[in-house]
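Quick one: the structure is below, and I'll ask about it shortly.
With one protein chain held back, the other chains of the complex are shown just where they sit.
Letters are used for the chains, namely A, B and C, taken in the order the chains are written, and counting of residues starts over at 1 for each.
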Amino acid sequence: MEQKQRKPVYYSEYLQLDKILNAQDPESTKEGIRADDEMLFIIIHQTYELWFKEILHELGIIRDVFKQPVIADSSPDIYNCVHRIKRVCAILNVAVQQMAVLETMTPLDFLDFRDLLRPASGFQSIQFKTIEATLGLHYEKRYGKSYYLSQLTEADIQRVKDAEKEPTLLVLVNNWLSRMPFANQSYWQMGAYDSFWQQYRDLYSSSLLDAEQANLSSFDKLFIDRSAYPEGRGFSPEASRNALFIMLFRDYPLFHLPYELLSSLLEIDEMLSLWRQRHINMVQRTIGKRVGTGGSTGAEYLRGAADSHYIFKEVAELTSFLLPRHLLPKLPDPLVRDLSYNR
Amino acid sequence: MEQKQRKPVYYSEYLQLDKILNAQDPESTKEGIRADDEMLFIIIHQTYELWFKEILHELGIIRDVFKQPVIADSSPDIYNCVHRIKRVCAILNVAVQQMAVLETMTPLDFLDFRDLLRPASGFQSIQFKTIEATLGLHYEKRYGKSYYLSQLTEADIQRVKDAEKEPTLLVLVNNWLSRMPFANQSYWQMGAYDSFWQQYRDLYSSSLLDAEQANLSSFDKLFIDRSAYPEGRGFSPEASRNALFIMLFRDYPLFHLPYELLSSLLEIDEMLSLWRQRHINMVQRTIGKRVGTGGSTGAEYLRGAADSHYIFKEVAELTSFLLPRHLLPKLPDPLVRDLSYNR
Amino acid sequence: MEQKQRKPVYYSEYLQLDKILNAQDPESTKEGIRADDEMLFIIIHQTYELWFKEILHELGIIRDVFKQPVIADSSPDIYNCVHRIKRVCAILNVAVQQMAVLETMTPLDFLDFRDLLRPASGFQSIQFKTIEATLGLHYEKRYGKSYYLSQLTEADIQRVKDAEKEPTLLVLVNNWLSRMPFANQSYWQMGAYDSFWQQYRDLYSSSLLDAEQANLSSFDKLFIDRSAYPEGRGFSPEASRNALFIMLFRDYPLFHLPYELLSSLLEIDEMLSLWRQRHINMVQRTIGKRVGTGGSTGAEYLRGAADSHYIFKEVAELTSFLLPRHLLPKLPDPLVRDLSYNR
Partner (left out) sequence: MEQKQRKPVYYSEYLQLDKILNAQDPESTKEGIRADDEMLFIIIHQTYELWFKEILHELGIIRDVFKQPVIADSSPDIYNCVHRIKRVCAILNVAVQQMAVLETMTPLDFLDFRDLLRPASGFQSIQFKTIEATLGLHYEKRYGKSYYLSQLTEADIQRVKDAEKEPTLLVLVNNWLSRMPFANQSYWQMGAYDSFWQQYRDLYSSSLLDAEQANLSSFDKLFIDRSAYPEGRGFSPEASRNALFIMLFRDYPLFHLPYELLSSLLEIDEMLSLWRQRHINMVQRTIGKRVGTGGSTGAEYLRGAADSHYIFKEVAELTSFLLPRHLLPKLPDPLVRDLSYNR
């Protein structure tokens, strides 16, 4: 086998443990104060940063796929992306679970070294902000913008801004969805309706309870009356339509993976929201209403972010416009054929 | 052994599986509609109700302990209660984790039977409302009070009201804390300060950053100026003081368990908050903005409850008033003695 | 909407909570002994049985799909099955997690009522044995067969035997795999090799380290020399070949779902193995080496079952015969076409 000529790999060198395990210098040690829990504090944050690096690695691969002008149906590209987004969710799940380790640090133990850390704070994690930016969170939509600027060095602000210049995953997914032809008129000219959406509107309308009638006008704005399409959305009218179309007809082979993709993007939002919620609980228990080491008023920023940083909420909202399978319009035969396997 | 005369116990009879496993009658089956996921929907709710019954069982035991006029220091009572509260947290943790099972039900699959369930909703879980009431949530502090009444039968409203008449765990813990003598003047007459709280106020004041000075006036209202003690609190001034005292001096033997007790009560709030957050995510993904089966506007009620139903938040807030160990006043010798083991 | 005429559904009636919540009669209560933890013991076992019912419900749906003589490629059947097997795994994950609740019961607390339960034991769960049988565990392969018979009533033995008469999931998956034509000679007649397997054998052989040469003879027995195919396997030679073929070429559209299916079957085995391991730990801590309530010698049976009850191990073993993607033979064009989407 060809590998035999390579220099043998040794575990500790491969993992560069000389760097990894010599990167913990507690401030309390420098000050000659005993604070046994500062080591935990440093190490757990370092594991978070390692996971953030891995998440950015995965998001980079995913974005490279979606940057292609066309993604060939039968390539493994979407399959690969779904797999990687699910991995990101698995990592975020660990990030949530390991908060339980930090919760073993009591408020009194944190106070032993807390003042030594000022003004550093987890808020200064550039990798986390880059993850948010890469997914699709624009600076203008960030909660607490000025606070944000005041806490970071110029170089770090620039790093996040650079990340924001790249097309976000939200934009790339929008472009991919916008290109899909399946709900187009060409497939639907043969029936009583001249478009799928007219037909679906009738069915949807008759399914609504009295208390839900307001949903119909939302439906019209999103799917029928292009001039009324709300401004400032991440998704184009075509992308919104195609995303809903995929959710409705996910049982056809060609839609399996696009549906899994949309679902896994929602799962990222949910995991980030759980992470923030658990973070809030931990901060509340550990520092109460006192000012955080970074100067923020404790849990307040986190709650603001938790409520406003959903990135794929336009996908989540489509759920309101679903109909049960037995009410769905029958797909035209040429479309069924195009959504199937060759064999 | 004396047990030998008893009728042999058989697993399925002991667990009354004839009842447990014959209590699933999907509405879709009655209607002749195929909806394969309704069984999951029924069963997961039944497991929740079983766990709620167990939680109420544990809370009942805990309340019986705290209903005693005096809890003897050397009895196993507080030890037992801490153990049981941690068990409740372990159960709530499972309740959170198992939401992942319900999340395997997609919106489209739910639509297969969703309309058949109206107007039933998880909101009608009397056991869950009884848990909240038993812990200490009063009707007046419930989010969405009128909605609450409109959804339940008279009999069920009465059941929750009956639970509210019993002394809540919050009240019982308050009473227990209020009785504690350790921070009393009798122990503290010998020094420059004639009370612990005057001395502590000076230390606390000098520890505050400029941005935190507002905390001092909160401190005074809670711990110094009895006439300014805020109205409507669950904790008496004595209980607040003693809870903080326990948090500061938890390293003394007699305070180990009271500290664990307070921490575990906070953990209940945190687990309930995580449960609500995960519930919100699940509802948003499954029914979007459509009206829930119970008529509520989906995630809105849950979010209101999540933000306002913290029961032990007065304990959580005490964290703001802690000082690091090396700044704490030295305890008088007689008090140290009274907080120690005999031996 | 048509549903409006239906009788309104009420939560507690829908879930039949009168049955579910009135099925707990502790033996200790009957004997007038205080044993506060018996309620937990009953309830956690009841939740397990509810989950087992749901698992059997899902397995029933999955088997119905695989009982079809042909599964149309473009039907949602395999997609549906993968989804349901993943749900079973999610349920088993909860089953593992909730062991943590039972672990809050200390040995001394269990002793308060343990003797009252004899000879009942979790071993008598017919639903669990039916799950094993449905997946593919034959009576002859069960660990501790005679013990097994001695613990159950005639009626319950019959129930498991009836379940064993049905085609198991293992058999059904084998049949489905055996029918697949993709690795057949017809696709491979054009090259230097007259079969895929001859070509693959050469590549595999040259990839093996010296220490791994024994793998080649295993390879030959499974994939080359039909007369040497080991007896007593669950998979036919064709099924083994096609399963490996799917694992190698999972990046082609038609193989995405079959690959996910095989992976999710392995995950069931892994979750069952984790469940048994955690069960062993719990039993060891709670009853040590004493005889269990069912008369078994504690953890011994569980360990035997844990080591021998892997149902899909023939799938797991295929991993030994994989090659890295860059060494894989190129697929013939007609095959690539047959593995792709239509469009």
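Just so it is clear, a residue touches a chain if its C-beta (ideal position, glycine included) is under 8 Å from a C-beta of that chain, and two chains touch if they have at least 3 such contacts.
Treat the numbers as computed from the prediction; the structure is a model and nothing was measured.
> Which displayed chains make contact with the chain that has been left out?
In the entire complex, chains touched by the missing one are A, B, C.
> Taking the entire complex into account, which one of C:64, C:162, C:212 or C:333 touches the absent chain?
Selected residue, touching the omitted chain: C:212.
> For a quick check of understanding: of A:119, A:230 or A:334, which residue touches the chain that isn't displayed?
Selected residue, touching the omitted chain: A:119.
> Contact with the hidden chain only, please: which chain B residues?
Residues 1, 73-74, 76, 79-80, 206-207, 209, 251-254, 256-257, 337-343 of chain B touch the chain absent from view.
> Spell out the interface residues on chain C facing the chain that's missing from view.
33, 106-108, 111-112, 114-115, 209, 211-212, 215, 218, 247-248, 250, 263, 266, 270, 273-274, 277-278, 281, 284-291, 295, 316-326
> Since one chain has been left out of the picture, which residues of chain A touch it in the full complex?
Output for chain A: 1, 3, 6, 8-12, 14-17, 19-25, 27, 36, 39-40, 42-47, 49-51, 53-54, 57-58, 61, 83, 86-87, 90-91, 93-94, 97-98, 100-101, 104, 115-127, 153, 156.
Heads up, the rule we're going with is that only the chains that are shown with their structure count from here on.
> Would you mind listing the residues of chain C that make contact with two or more other chains?
Only 1 qualify.
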